[in-house]
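With one protein chain withheld, the remaining protein chains of the complex are depicted in position.
So that you can tell them apart, the chains are marked A, B and C in the order they are listed, and the count of residues begins at 1 in each.
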C-alpha cells in the first residue's frame, strides 16, 4: 500500500519486546532469590499495532520511511512498582545495563500531564540479533506504580472508546480519579517511610 | 517427619492452579476476540508453600490428615478487575462453569475486614485428572479490583515482614491506605456510571 | 463469504488445545515427580488454519455448516514417546480421563499407511467452558514415537512444498526413510526389552 512490507516490519520489535520482558522479569527473580527487596512487581510488554503506528506517524508528521527513528514506542515495555520510591531504583538498574543504550528519559512523575497521567519513561536503543545480522531498535520502557498503572489502564480504554474525544464530564471524573490514585500512592509512601523509620529505631536501640 | 510425603502432596494442587489459570485467562481472550467488554484484567495463581500450610493447620487446629478438606486455599487463584461492578460479573461466569463445583462464597466486599481487606472469595472443588485417576481438590478463587489487589499485596508483604505483629503505627497507616484505595475504586465506579449514562443519552437522542 | 464468522469460529478450538496441552504435559510432570517412568517425551498442539479447514471440507465433501462434526482434527494434540510400547500406555491414560469423552480410535501403528505414516489417533470430545456456557468440541490426539514424528514432520513439509503431488522419486525416498525410522524404533524396543530382562535377572539372582 505504501511500499513497506508491514508484516515483516514488526518482527525485530516483537523480538525486542520478548527479550526485554524476559530480561527485566529476571531482575525480580534474582532479587527475590537473594532475599532482597525487589522493586519490580510485574513486567508487561506489547508491540504497537500497524494501524496505531500509521495514525501516530500522521499525527506527528513522521514520514513513512522514518518511522523507525521517529516513533519511539513501537516496542513498549511496562514495569510496575509498589512504591513511588521504587521507580528510581528501577531506572538506576536500567541505566547500568550493558545490553542497551539510553537515548533519553521523560519524567512524568515530577511533571505529570494535565490529564493526570504519571509515569517514568526511558527510551532505549536495543540491538536485536536477526538471521541477517545485528539490528538496533528503539523501545520505550515505562516505569510506574500499581496505582498509576491502574489509572492509566482506564484512561487508555476510555480514550479508545471515545477516540481521544473525552467529554468534559468524563475528563473531570478522570482527573478526580487521578487525584485518588495519587493519594493512594502518598499513603503507601508514608507506610514505607514508617517501616524504614521503625527499622532504624530498632537498630539504634539494639546498638547494631 | 509427620508421615506424609509433602513433595508429592502439592502435585494435584499445582495441576489445579495451572489449569484454572489457563481456563480463566481464556475467558478474557474470548471476550476480547468477540469485541465484548472483558471484566477480567489479569489472572494469577499460586500454590501455598508447605511451611505456610503447616502453620495455618496449627493456627486453625486442623489435624494433619485432614488438611485436604480443612484448608481451602492450598490452590489459590486471583482474578483482577478494573471496576467493583465487574467482580459480580466474574463471579457469575464462575458459577455457570461445568468443570468445577461451588462449595461456598465469602463476600469481603460488602463486609470488609477490620484491617481494610476487601475481596470476593469463591471456594470451589475442582477435579484433577492424574495418572492414577480423577481426584477432587479445593481451590480458592479471589476476585478483586486492581486497587484492592494493590492494597492487599502491600499488606501481605508487611505482615510477612512483621510476622503478623504489625505495630499500631503501621496498622493505622494501612487503614488510611485502604480508605484511599476505596476512594479510588469509588471514583472509578463513578466514571463507569458516567460512561453508561453518556451512552444512554446518546442512544435516546439518536432514537436507537 | 460463506455466512460464518471465521475469526470467532476457532476460539473454542484454541481454548481446547491450550487446556489439553497443559493437562497432558502435567501427566509427565506428575510421573517424573513420583520418580516413575514417564511414557510421554513431549506434547505439542495446534489449531488448523481456516484455509486448511476449508480445503479439507471440500476434499471430504463436508458441508460448511457441518464442519464442527465432519472435521475431527481442527483441534490437534500430539504426544511424543520414546518407545513404541509407550504409545499404548499413553492411550490407556487418555481412556480413563473423566474430563473428555472418547469418540473413536485409529491404529496407524499396526496398520500403517502406504506412504509409511505411523501414528496412533484418538478422537475425543472435550467440553470447553466459554462465557456463554459449556460447548463440546472434537479434538484429535496423535500418539507416536520420536522417530515416527521425525518422519511425519518431513513428509508434511514435502507435501506442503509439492502440494500433495510428490514425484515418484521423492515418494520412493520417503518410503526408504520410513523403513529407516521403523528400524530405529525396532532397535530402541530391543534395548528396552534388554533392560527389562536385565532387571528381572538381577531381581531373581538377588532373590527379591
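Just a few scattered comments:
Here is the rule we go by: a contact is a pair of C-beta atoms (placed from the backbone, for glycine too) under 8 Å apart; a residue touches a chain by one contact, two chains touch by 3 or more.
Model, not experiment: these values are computed from the prediction.
With respect to the full assembly, the chain omitted from this view is in touch with A, C. Only one residue in the set A:50, A:64, A:93 or A:123 touches the chain that does not appear here, and it is A:93. Residues of subunit C that touch the chain left out of the display are 41, 82, 146-147, 149-151, 153-154, 157-158, 161, 167, 169-170, 173-174, 176-177, 180-181, 183-184, 186-188, 190-191, 194-195, 198.
Residues of subunit A that touch the chain left out of the display are 7-8, 11, 14-15, 18-19, 22-23, 26-27, 29-31, 33-34, 36, 93, 96-99, 127, 129-131, 133-134.
The rule is simple: only the chains that are shown with their structure count from here on.
Graph distance from subunit A to subunit C, where chains that touch are one step apart, equals 2. Of all residue numbers that take part in the contact between subunit B and subunit C, over half occur on both sides, making this a same-residue interface.
Centre-to-centre, using mean CA coordinates, subunit A is 42 Å away from subunit C.
For subunit C, no residue reaches two or more other chains under the stated contact definition.
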